[in-house]
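First up is the structure itself, then whatever we jot down about it.
For this depiction, one protein chain was excluded, whereas all remaining protein chains were kept in their positions.
Read from first to last, the chains carry the letters A, B and C; within each, the first residue is number 1.
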Amino acid sequence: MAPRGPRVVVPVDVKKRPWEQELPLHNRWHPEIPPVADVRTGELFRVEMVDWTGGQIGDNDSAVDVKSVDLSVPHCLSGPLRVVDSDGTPAKPGDLLAVEICNLGPLLGDEWGFTATFDRENGGGFLTDHFPGATKAIWYFEGIYAYSPQIPGVRFPGLAHPGIVGTAPSAELLNIWNARERELEENGVASLKLCDVLHTRPLANLPTAKGCLLGKIKEGTEEWERIANEAARTIPGRENGGNCDIKNLSRGSKVYLPVFVEGANLSAGDMHFSQGDGEVSFCGAIEMSGFLELKCEIIRGGMKEYLTPMGPTALHVNPIFEIGPMEPRFSEWLVFEGISVDESGRQHFLDASIAYKRAVLNAIDYLSKFGYSKEQVYLLLSCCPCEGRISGIVDTPNAVATLAIPIAIFDQDIRPKKGKVPTGPRVVKRVPDVLRCSYDGNLPVTQNPGGKESEMWKGARSA
Amino acid sequence: MAPRGPRVVVPVDVKKRPWEQELPLHNRWHPEIPPVADVRTGELFRVEMVDWTGGQIGDNDSAVDVKSVDLSVPHCLSGPLRVVDSDGTPAKPGDLLAVEICNLGPLLGDEWGFTATFDRENGGGFLTDHFPGATKAIWYFEGIYAYSPQIPGVRFPGLAHPGIVGTAPSAELLNIWNARERELEENGVASLKLCDVLHTRPLANLPTAKGCLLGKIKEGTEEWERIANEAARTIPGRENGGNCDIKNLSRGSKVYLPVFVEGANLSAGDMHFSQGDGEVSFCGAIEMSGFLELKCEIIRGGMKEYLTPMGPTALHVNPIFEIGPMEPRFSEWLVFEGISVDESGRQHFLDASIAYKRAVLNAIDYLSKFGYSKEQVYLLLSCCPCEGRISGIVDTPNAVATLAIPIAIFDQDIRPKKGKVPTGPRVVKRVPDVLRCSYDGNLPVTQNPGGKESEMWKGARSA
Amino acid sequence: MAPRGPRVVVPVDVKKRPWEQELPLHNRWHPEIPPVADVRTGELFRVEMVDWTGGQIGDNDSAVDVKSVDLSVPHCLSGPLRVVDSDGTPAKPGDLLAVEICNLGPLLGDEWGFTATFDRENGGGFLTDHFPGATKAIWYFEGIYAYSPQIPGVRFPGLAHPGIVGTAPSAELLNIWNARERELEENGVASLKLCDVLHTRPLANLPTAKGCLLGKIKEGTEEWERIANEAARTIPGRENGGNCDIKNLSRGSKVYLPVFVEGANLSAGDMHFSQGDGEVSFCGAIEMSGFLELKCEIIRGGMKEYLTPMGPTALHVNPIFEIGPMEPRFSEWLVFEGISVDESGRQHFLDASIAYKRAVLNAIDYLSKFGYSKEQVYLLLSCCPCEGRISGIVDTPNAVATLAIPIAIFDQDIRPKKGKVPTGPRVVKRVPDVLRCSYDGNLPVTQNPGGKESEMWKGARSA
Partner (left out) sequence: MAPRGPRVVVPVDVKKRPWEQELPLHNRWHPEIPPVADVRTGELFRVEMVDWTGGQIGDNDSAVDVKSVDLSVPHCLSGPLRVVDSDGTPAKPGDLLAVEICNLGPLLGDEWGFTATFDRENGGGFLTDHFPGATKAIWYFEGIYAYSPQIPGVRFPGLAHPGIVGTAPSAELLNIWNARERELEENGVASLKLCDVLHTRPLANLPTAKGCLLGKIKEGTEEWERIANEAARTIPGRENGGNCDIKNLSRGSKVYLPVFVEGANLSAGDMHFSQGDGEVSFCGAIEMSGFLELKCEIIRGGMKEYLTPMGPTALHVNPIFEIGPMEPRFSEWLVFEGISVDESGRQHFLDASIAYKRAVLNAIDYLSKFGYSKEQVYLLLSCCPCEGRISGIVDTPNAVATLAIPIAIFDQDIRPKKGKVPTGPRVVKRVPDVLRCSYDGNLPVTQNPGGKESEMWKGARSA
């Protein structure tokens, strides 16, 4: 008789705040954050997680909590876990840690999530220059499906996944991170052209003691102060995995993570019920609390064996992922394209970020013809199982990016057809709309200048 | 009794040069290139096409033809076709042209293709700073499968598609293209940061009479000279579709193209037996001659109805695509990740192009451990059915891009495993290698600095 | 704020016997078994279920519990549930009840299951003439995956589903069932030819008070006695749905059930972690306890609108099913074929049951070459996600049936290859074997006579 079910190594109580949990959470990457538990290779264990904001966003009728969110707090991670093999020997730097995601999902009794856009002054997002105000949609789960009162007319099966799975960095790697991100923050605006087009700020999120959670390290101590001012924020994905937001990393997937510190110090969090490639609205998946059922193996010496550093040091590596066999099956997709010409008509050089921005803008405008507000579509494309592809990256000067949307998630046929977009009862304004706050800042809003009259239209009309 | 099979509206003879074909080919976009045939809405018709280089690359044992390719010639397109409805009324500017790809494939008796990297001085490619020399691999087709004597150990089903489907631009749109690309070519190096990282040159390919094919326009005339100096090159994808390189645009797909000139003037070419997302080596799909069986519908006024301009004029639109139901079914994928930190360790801001470059480099190094040369893998990833995704585009400062490779295309298991990469008979050096030419230029080659000793390795070794 | 998660309408405690549950279970179909709870259309509710045998089979090292199982007890069903619409009006005879399976799975802390063959004297199975003894394999679940200590070398994702979903029959329908099955039981052996080939007995399971559970009806009362002697056994699928064993009826599926009594009286049970088409070993899926999360709609008058009776009365209908989008994705299948010629070489006429029997026998023999015992394969093919198809049913005299097995569930390549079946460490005898009991009956065991020397072999050897 085998043990039944997974061993719960990190429980959470969603009614408690992150710092009140039985096993304290952490929201920074640092080699000295102590493990909260040990796990053995081959055993099935369960890790529970609060949502990435640590409960700041509520299931209510207002987006004020989104507008005023404290972004020094995310992501509230569960762990670190010290991984040992059957002999009790811990994972060692240079090993590869294979983490299999055997199961995952929302927590019983907490089957809901949210998708939001942050205010341009407080977080922003991929299209924040177009949509500067905070918005929010609540999603409820019916088993594998999610639906939102704020975005009627869509319902889709989730491809749930953890936004974050990562190992602790070594001190050496942490220093590399902090140095390169500080350099960007200090010199970036002048030197980097994308800042004209991708308006999210700040450029980087440097270490800060504000909002810092360091697990078992006691706040107020000298050690806490030192670590809090060194520890890396969890916002970007980096060499240790971290916030990769790979939407297909669901049941049956495997992550092969480099090990930088003894025991690996595995952490996870930022559970998503569903996400679109790119997670464009930034608070952008269907964000939820949840659980992971995991199984680890240690591939001794696997970093050297399987990962090639691609940068100045042996630490400049990236994890590898293996996608599992359980995904929703969609047979038909509508695909929107963008090229690296920005909204002002300016030509960029093979810039996939700009091409993808334009593909998303094209999709938003298109779908808004079917009775949705643009904000509804923006949130939807951030969290539904849509695919963002780099289709062409060599045909100078245009990168071509595409956004593919499964047609089956809509309750109407969204394909172009002869005649006008269908009107009548099936395309009423999709009300109620997303929850919104005003944008009170004074940064400019990008207006789509596309209304300018073209010679062609004149000809077409007179014809 | 219905008519049997498709009507052949553009035949080609692969033994003839592009300018010798019965219906002359063209390799530029211009509103005044005259249609070579009419097609009616609803009828099934067949268009045959030479390969994109017009036969410059041979099925032989040398890459010299690649190194010395004349890039003023591609892409040799078939058409334009004037599309009329059942009443004989042509498509009008402002309409949307729905083109269904009912079938496609290689030409009988010409079942082969090639994948190549250009020399850095003559075309380059996504990783030309790493791989500056010309290389070539030949692929032979066995029905749905392709295999290459130069890249042994892989065989995969093709997802054949046209790299280029497009309509003719209006004069107004052509002017917009030429203006914005000239601006880039003239000022780009100074103003655009990506040029440090993506080394393909020139920045843009401006109109040139050299190598120009204008279909039925007689060479040597004044008209020819004028048009040749105005007509846009076919390299980049643009508002008219063109070189989109969407690898899933295969049997059963639909393209919804904007119509800018009367009759739409539909052209197609650049047939691919298979391509990976991004087509990273530039000459990068399995390039072949081939045929398309198409069916057109005209959605009257559809541009205004379905496409929203995303730029200064009503012409700044992009086509929409609908992906068909026939694709090879792969169940397992190995996924490589890249973040927007370049090979020198420098941090970039949400740059998906750099992130994708690093994901591809990671994949090349990984797969080369299994007995391949890096050039073999570079060509393979350019043409096999791998998927390039924008996974995260909001988590400042790192964009996260991923490259997913179907495991089943290899004759060995390429997953990380306990112990070392398998050696012995299954992982012999995969010989013969790709065909190569030396790189004789004096531009620097990017060296992966990853060999630098890390503190960690020292610790791991002594442990 | 919406209600969180599903309402639990039927809880079970797997540590208790079926008759000790808080809401009593039932194991017969009868219109007078009273509902245990009401559910409203549109609400998400949860039904928990014990395994089909009511806990008779244990997670232990012996098959004795299988050999001596009391088959008068299965299937222990949860319900009936009375379905009412938002106005409180119950479903009415003639309505169609649409039941959506939003989620399902094993019960927390009870993540295991079993597959077994019954003794030929007590239950039998599809191949009981070949395999007359009781056998058992235990499966443990790791999230979506199942593995068995008794069948090493295979691991597969489950496509969990309820073996039984059904509505209560009316008295009229119950009478029809009892009459036709009694007729078979009484006259079948003489009149039905299949009995020579499909050796499971008895021919039908007629009503019996032995082992009977009637929910809220008090045992010992006159009412109990009457109903117990009228109520239909749950073994076969019938007009009310019931034991359909449709292996793809998983997350996201819908069942459209005819309503025969007021309130519909919906019952469910017989949860399967995974099953192969046909469930050939009879105790044949990975049998488990589990939960369903369901949502109901009532289609008023839907029986007349959508179902056509195919028999003497308006009650001779069958339910309709809609398969959901979440299934494991397998890309490669090995397919075994059978024709309607039995093991003695006798020709049958378009008999799909015999053809399928032979396809399964062929598969068992084939796979046993790879180191398995035949009993291991028999159990495996009963519970893994294999597909049983009727490929040809018109080509007299042979029906052609096929059994398709996903290749990826094995840890070795099971395809035919040049040379001999691989030997060496990868094909050791797969030990330990299934748990077994001796067969002590005196019914004959079908021996495969295939060893008889053929002229051909003699020729081949001498050549």
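Just so we're on the same page, a residue touches a chain if its C-beta (ideal position, glycine included) is under 8 Å from a C-beta of that chain, and two chains touch if they have at least 3 such contacts.
Nothing here was measured: the structure is a model prediction, and the numbers come from that model.
Peer 1: Tell me which residue among C:K92, C:R155 or C:R226 touches the hidden chain in the full complex.
Peer 2: Candidates C:K92, C:R155 or C:R226; residue touching the omitted chain: C:K92.
Peer 1: From the listed residues C:G5, C:P24, C:P319 or C:G371, report the one that touches the chain absent from this view.
Peer 2: C:P319
Peer 1: With the missing chain put back, one of C:E121, C:E343 or C:D433 would touch it. Which one?
Peer 2: Here the residue in touch with the unshown chain is C:E343.
Peer 1: Considering the entire assembly, which residues of subunit B contact the chain that has been omitted?
Peer 2: So the residues of subunit B touching the unseen chain are 1-2, 4-6, 44, 59-60, 101-104, 108-112, 138, 140-145, 149, 157, 251-252, 293, 295, 324-330, 408.
Peer 1: By the contact criterion defined above, which parts of subunit A meet the unshown chain? Give residue numbers in ascending order.
Peer 2: 329-332, 408
Just so it is clear, only the chains that are shown with their structure count from here on.
Peer 1: Pick the chain whose C-alpha centre of mass, unweighted, sits closest to the average of all protein C-alpha coordinates shown.
Peer 2: Chain nearest the overall C-alpha centroid, as shown: A.
Peer 1: Considering only mean CA positions as chain centres, point out the chain farthest from subunit C.
Peer 2: Relative to subunit C, the chain with the farthest C-alpha centre is B.
Peer 1: Whole-Å distance, subunit A centre to subunit C centre, using C-alpha means?
Peer 2: Inter-chain centre distance comes to 41 Å.
Peer 1: Could you work out how far the Cα centre of subunit B sits from that of subunit C, in whole Å?
Peer 2: So the centroids are 51 Å from each other.
Peer 1: Which positions in subunit A touch two or more other chains at once?
Peer 2: Within subunit A, the residues that touch at least two other chains are 325.
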